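Each remark here refers to the structure printed beneath this line.
Just one protein chain is left out here, and the rest sit where they should.
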Amino acid sequence: MNGRGRGDRSMGAVIGRTRWAIPEGFLPERVHGLGRELESHEAACLLNAGDADAHVTITVFFGQREPAGPYRVTVPARRTLHLRFDDLRDPEPLPRATDYASVIEADVPIVVQHTRLDSRRAESALLSTIAFAGTE
Amino acid sequence: MNGRGRGDRSMGAVIGRTRWAIPEGFLPERVHGLGRELESHEAACLLNAGDADAHVTITVFFGQREPAGPYRVTVPARRTLHLRFDDLRDPEPLPRATDYASVIEADVPIVVQHTRLDSRRAESALLSTIAFAGTE
Amino acid sequence: MNGRGRGDRSMGAVIGRTRWAIPEGFLPERVHGLGRELESHEAACLLNAGDADAHVTITVFFGQREPAGPYRVTVPARRTLHLRFDDLRDPEPLPRATDYASVIEADVPIVVQHTRLDSRRAESALLSTIAFAGTE
Partner (left out) sequence: MNGRGRGDRSMGAVIGRTRWAIPEGFLPERVHGLGRELESHEAACLLNAGDADAHVTITVFFGQREPAGPYRVTVPARRTLHLRFDDLRDPEPLPRATDYASVIEADVPIVVQHTRLDSRRAESALLSTIAFAGTE
């Protein structure tokens, strides 16, 4: 260990994969008068435990139309990013009240966990599961 | 990326597997007077991120009788399908108040997530987990 | 498909693994006056999608003592068994209010999902996750 909490020798290759999928997704209708913090929302928790920044591309799939994206985010080296799907804006915001799925790709290994947070209490995640990791 | 949000070069092989299993399943007794939207229900969220339609076969296993099925659905190329188990009708509807399990097979790689939705709020999934992916 | 909902040709090898682990487990204190159905309980949902009966051995690990078991159950061919941990009796019932973990081994491939059911509504699982599948 070298002050960053990891050492090359103990870790070997960085933990993670470069392609992930989350088949379940749903953004509820926006409720007027509620602030951003009070809405239920879905998140993809991204962990980059390596020493190189991860350039991440998200593609969102639907039932009735072609996919949206690519959405691009960067997860810096040795950082985690808890990304809310309703924060995705470019190239287009995600539609509400519509089932969707997502594929998350990165140029270095990352780990992805899918979580839906309850609007009422930040500590009350409604569900969480490690995403499906594709083979490299 | 080519406007469909994916490119062959960045994706390599399509993410997913062709055989999945969900050991947990339970459809509650139907409550008279509640509409379809107000019942708790289980879903298998299927993602087909590839460029060929996925022909999917679902077999349902029980504790006390031979399996039901095959149920057949198609997930078009680059689409997701959030399939409710209580929508399965052919060859037979699933019994209520009975434990079941399912095996989901496709002719191209897909990704499967098991979710049980709360009847009261569409955004409140009660549980969700990536299904078990068999080896090819 | 041959009336059992599967065919050897389409399935290839049976889906599953022979060794599984569930690190999380907790049986609450029994509440006097509540029936068996009204208690929260943990279950291991076992799916045997193959054509041979699965002879299953469960070992339960604790924080402060040697493991309990082996507990033995059979999951017949093409059947699912939703096993409640508080039904395990032989060689000893599981202690209440005690953290535990379990390893589940079978002589043929099975699939295992860990679920905790809410005492109040059978359809309301509190959590569920596919167990960890060991390599063969």
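Going by the order they are written in, the chains are A, B and C; count residues from 1 in each one.
Definition applied: contacts are C-beta pairs under 8 Å (C-beta built on N, C-alpha and C of every residue); 3 or more make two chains touch, one makes a residue touch a chain.
Since the model is a prediction, treat every value here as computed from it, not as a measurement.
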Displayed chains contacting the withheld chain:
A, C
Applying the definition given at the start, please give the residues of subunit A touching the unseen chain.
1, 3-6, 10-11, 13, 15-16, 45-49, 78-82, 111-113, 115, 121-130, 133
Even though one chain is hidden, which residues of subunit C still touch it in the full complex?
19-28, 40, 57, 59-64, 66-70, 97, 99-101, 103, 105, 114, 116, 118, 126-132, 134-135
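To be clear about the criterion, only the chains that are shown with their structure count from here on.
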Among line, ring, star, complete and other, the chain touch graph is line
How big is the rotation, 0 to 180°, that puts the C-alpha atoms of subunit A on those of subunit B, in steps of 5?
90
Roughly how far is subunit A from subunit C, going centre to centre by Cα mean, in whole Å?
31
What is the distance, in whole Å, between the centres of subunit B and subunit C, each centre taken as the mean of its C-alpha atoms?
22
Touching two or more other chains, which residues of subunit C qualify?
129
